[in-house]
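A single protein chain has been omitted; all remaining protein chains appear in their positions.
In order of appearance the chains are A, B, C and D, and numbering begins at 1 in each one.
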Amino acid sequence: MQLLANTLALASIYILLAVGYVVVYRASRVLNLAHGELMMLAGYAFFGLVSATPGHPLWAVPAALVVSFLAGVGVYATLVRPMAGHPLFSAVLVTVSLGILLRGLVLLGWTADILYPLAVSGYKNVPWPLPGGAVLTTIDLLSILMAVTVLLALWGFFARSRLGIQMRAAAENPLLAAQRGVNIHLVFSLSWGISTFVAGVAAILYASKVRLDPEIGVIGLRAFPVALVGGLDSLAGVAPAGLAIALLENLAIRYVSPLLSDVVPFLALLVMLFVRPWGLFGTKEEIERV
Amino acid sequence: MAEPAPLLSIQDLRLAFGGLQVLAGVSVSVGRGEILALVGPNGAGKTSLLNCVNGLYRPDAGRILYAGEEITGWPPHRVAGRGIARSFQLVELFRHMTVLDNLLLGRHIHMRTGIFTGGLYWGPGLREETVHRRAAEEVLDFLELGGYRRRPVASLPYGVQKLVGIGRALAMEPTLFLVDEAASGLTRQEKEDLARFMLRIKHERGVTILWVEHDVQLVADLADRIAVLHYGQKISEGAPAAVLADPVVAEAYLGLAGRG
Amino acid sequence: QEPYKVGITAAITGPAAVEYAARVETFRAYMSKVNSEGGINGHPIQLGYEDDRGEPARAATNAKKLVEQDKVVLLVNTSVSATYKPVMATVTEAKTPLLFGGGVCPQEVFPPANPLMFCTTSFAAQIDSDFAVRFMKEASKDKVRLGTATMDIPIARIGIDAAEAVGRKIGIEIVGRVTMPPGTADFTPFSSKLKDAGANWVFAWSPWSFEIGPYEALLNLGWQGNYMLYGHQQPIDAAYPRLNRENLYALVGASILAEGLPELKAMQEIAAKHGASRLDVEGGVAAVAVHEALKACGWPCSREKLQGAMSGLSITVKGVKGGPIQWSRDNHFRTEQWYKVYRWDSARQRAVTAKEWTKVDVAEKLKELREIIK
Amino acid sequence: MTASLLEVSGLEVVYNHAVVAVQGVSLRVPEGRLVVLLGTNGAGKTTTLRAISGFLGSDNAEITQGTVLWDGQRVGGLQPYEVAGRGITLVPEREKIFETLTVEENLATAVPARRARGESRRESLDQVFRHFPVLFERRRQTAGYLSGGERQMLALGQALLCRPRLLLVDELSLGLAPLIAGNLLGILERLRAELGLTILLVEQNVAAALKIADYGYVMEHGRIVYEDTAPRLLGHADIQEFYLGVGREGRAKSYRDVKQYRRKRRWHG
Partner (left out) sequence: MSRGTGSPYLKTTYPSDAALLGTPVRRFWLAVFGLAALGFPLVGTPVLMDLLCRTAVAVVGAHALNLVTGYAGQVSLGHAGLMAAGAFTAGILTEELGAPFWLALPAAVLVGALFGVVVGIPSLRLRGLYLALSTLALHFVILYLASEYQSGRGFATGLLVPRPKVGPWTLAGATAWYYALGGVATLTTLFCLNLARTRPGRAWMAIRDRDVAAASMGVNVAAWKVLAFVVSSALTAFGGGLWAYYLGFVSVEAFSFFLTVEYIAMVVIGGLGSVLGAILGATFVTVLPYAVDAIVNLVPVPDRVHTHLFAVKFAAFGLLMAVFLILEPRGLVSVWSRVRTYFDLWPFRYHPLKG
């Protein structure tokens, strides 16, 4: 039971992070390797806001999310937009550089010390016993709730507007999409904004549950296989992939070797990739036809 | 009186994608040294047929015999190794390579250079490069592409790219040449050049040609025979004049424009 | 005045900065205090520092620069254990003394010590573990069912191996062990494995995040057992009041601020006065050692002379450690190691002593351990 | 001529900061007319059309001189989607469809430049399917697997859904079977009449194109070398010989006649 509870809690964080990769990738085929650092930045924004306004911790949550959204749009406008049409590799590397830059800035602003926003806010993360003897904390429950909400909201958003299709079109061939009247820069900024917004949600939850330091960005890297397994351009794939990886990870820790916990799921998924080379729900990106 | 065995003989070829029957039992053969034109409406399955011969698609049923040998289901590189070259409808050149490199790649099957000889570029590696460079230059000369030698193909106009595509196939010194819409997008004048090249390829190099094309006049003038494909089936075959006069063909394929 | 040149390569940024940045700051603050008081034998200390980000390749370059180009008499390493080998390779070629002042003490400083290498920090994976395990057995009325948690770096694994071997030897039941990969995001699955294994004690010996992370996850799971970790002074000082739990034991080789000792307060003031935003005791101890070593070396001080002086040095840091750090010819760790165990008293809101300073004879202990672990 | 909807003057385009592809090109397309652009390969037709519809900043191509006036306003430095938003839609020569999307999704990407009079999206879609029934049959298929001709139909369908005022078509009958190609020219002519569409066409089926066109330009080596009304162009001797294949004697030439292996002078890049 606890195993399932752990799986759900871990999966929800993975899902919240993986969504960000998917949304940006879907719209621009850019792999945002600064996603973890952008998440970290949102965490620090949250911490900064919580400490700056003592006594009003809840107010800091939407404020941090807005900052996070704007950060995403800003990153697109300043760093990614100039890369349009250039080799994707370069764009990906720009995000890597951005990650380094953000880590440096955070070090300057807050030093490398570990911070605990929840302790500052005065709230407590309390365990809730569940039927079956399992335990989840308030924040675990909140993350699960948020993951579900975010997925439903995005799904609704993309299903209702034609934006989803336009994003994929823009990703495949920005010039043609533009010639068809798609405002690609709007589409791209929006996708970056959404991506960092959701990362902000993840950051607030994670920093409240575990900790905040300039290195929490690495969990962004751990959510990356989730996005791949689901199919990098598929929102629908994120949920099953997140659950599957979290479950495999928990199983590996418990029954195989904790040491291999980050490798075992990875290997298992590779096996899956051989069966479905484009991810669980992804679309084939290359057409073999002449 | 025994007919000479055809170079390529396709027997009852069938191919489907999901529910879509692309080839529904097509039989066609191409004699040595002839130009057989394959025409038909869009989506009739012409390109798919070439893809089957060439090994890019694996037919669901049917046989493909080439020079007496069954090549059905062979991988493309093996088919190419037997001397079957092809050009593509959407060009499919190596966009970031130069024209010369594209042609030299056509020489791939005739070369032996491996990692060590290539890496040394000395002795056998160097000699082989020289020999094949000469062959590639001959093709450049033949197609009058010499001036583009060092240009990356992505920067060439469409018409030139079509020619490079033909050159790349010619560099393979094929016995059978599968041509997919070489003339689309060319002006009349360029089509005349193309016609000249194709005739020379046939006569001087003795290459057998299976040619998919939409320009009816071009096909009628150059082909020895025409086969018409319609919804995956062969609806007519024979000498150009007879086929084009066939009312079934006129209705399915030519419409009004054909007679104009 | 011609200065004493000392070089330091440290993980000032990068993933390990959490551990080391404060240490370097304290070290530097102490050095500037010495200089402000007129230096040593009338000569100032010139500190050259380089950031290695915890990357071995950068550490190698830093060492080369400091040793070959800047010609320092002493090189200090305040970084992750991965940087040790490249730095060692350089100092060995150039015959320069090397002080590990902040990270774990490597094999090379224990007897028989490499003549060039010295260590001031308290972290000694195996001996620490041995002491911790014995303490648990002693402190608990019930039978100890021990779970262990460690980060997946070779040196930490060696420490935990020792803990388990000693535990088994003295009749402790080892119920589970989790080795956590460096990128671990969520400690809950690991902790729930330990909880479900029925551990009533858990011992962790790792970089700080990997000690406190599993503990908090255990708390979230409603676990009630006792947790013992190596008490890195700076973070444990912050963690005690924040968590406010009585079952968290910290094994230390140096005092922590939360105990409220006047000597540490004074040290903190010195650090603050010279620009360190926070005090890290291990950084301070390393600085005192360098100070003492240079004093003993006199002027002029060559690398050779310094090494000789260090081999017989005894450093006392009052109020910080239970006893002196004493180096001998073949033991550059120390001849005796002192330990103390804290726990938190939530009624009084301060750290209290669970076990007073206790001496361990290093040479003997090592011999004993070698037998147990085999 | 009436006031022109599109006026290109003195256009110069440079690729890679080094290669001039088009120089001093000026052309006018009046409202509601159909204008054809002829020219040998490499003449710069594609480049001209792309310059009008806008390069994406990164194409390594730039307009170094000249202006493009659309309805009296400059569209020179605009982003392609802004150009599209003003009612200029291009059917490119290559990469004209989104290969990984299905046919239906391809059609859904088009953003109409203007509200149609009382016509819903559904209806315009039906209209496209009426013109190209094959697309309806293949609507759920991934577009990358379409045949060459089907791609062209899809691209045209997409373009029509943008409800342009000016339609730029690069190589209209590229890869289309004669039946469809003939129909298509008819469709264009009808659209022009019904919707007041203005069209600039690059087309190799010169005879058919000139029959429905009003005016034509001939490009060679990056410059406009000749322009005239369609009927006059049809009658021009050089056009007849080089674009229509009519021999000096006024008889249609056969492709077999080229068998003498005559070498023609070529201007290489």
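What we mean here is this: a contact is a pair of C-beta atoms (placed from the backbone, for glycine too) under 8 Å apart; a residue touches a chain by one contact, two chains touch by 3 or more.
No experiment lies behind these values; they were computed from the predicted model shown.
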{"item": "Omitted chain's touching partners, listed by label", "value": "A, B, C, D"}
{"item": "Residue, one of C:82, C:217 or C:317, that touches the chain absent here", "value": "C:82"}
{"item": "Absent-chain contact - pick from A:54, A:104 or A:156", "value": "A:104"}
{"item": "Residue of D:31, D:104 or D:220 in touch with the missing chain, whole complex considered", "value": "D:220"}
{"item": "Absent chain, residues of subunit C that touch it", "value": "12-14, 21, 24-25, 28-29, 32, 49, 51, 53-58, 60-61, 64-65, 68-69, 80-82, 84-86, 88-90, 93, 106-107, 125, 152-155, 157-158, 274-275"}
{"item": "Residues of subunit B in contact with the chain not shown", "value": "54-56, 75-77, 80-81, 85-86, 88, 92-98, 101, 104-106, 108-109, 111, 113-115, 117-121, 125-126, 128-130, 133-134, 137, 149-150, 152, 155, 168-169, 172"}
{"item": "Contact set of subunit A toward the excluded chain (per top definition)", "value": "31, 79, 82-83, 86-87, 89-91, 93-94, 96-105, 107-108, 221, 225, 228, 232, 260, 262-263, 266-267, 269-270, 273-274, 277-279, 285-286, 288-290"}
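Keep in mind that, in the parts below, only the chains that are shown with their structure count from here on.
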{"item": "Of A-C and A-B, whichever chain pair has more C-beta contact pairs", "value": "A-C"}
{"item": "Between subunit D and subunit C, distance of the C-alpha-averaged centres to the nearest whole Å", "value": "74"}
{"item": "Between subunit D and subunit B, distance of the C-alpha-averaged centres to the nearest whole Å", "value": "28"}
{"item": "Residues of subunit B engaged with two or more neighbouring chains", "value": "47, 89-90"}
{"item": "Chain contact graph, described as a line, ring, star, complete graph or other shape", "value": "other"}
{"item": "In contact (per the touch rule at the top): chain pairs", "value": "A-B, A-C, A-D, B-D"}
{"item": "Partner subunit A, residues of subunit B touching it in the complex", "value": "47, 51, 56, 88-90, 92, 180"}
{"item": "Touching residues (chain side subunit B, partner subunit D) in the complex", "value": "17, 20, 39-43, 47, 89-91, 144, 146-148, 151, 155-160, 181, 184-193, 195-196, 199-200, 214, 216-218, 221-222, 253-258, 260"}
{"item": "Residue ranges of subunit A touching subunit C (in the complex, touch as defined)", "value": "2-3, 6, 9-10, 13, 103-104, 107, 111-114, 116, 119, 125, 127, 129, 135, 137, 140, 206, 209-211, 213-215, 218-219, 221-222, 249-250, 253-254, 257-259, 261-263"}
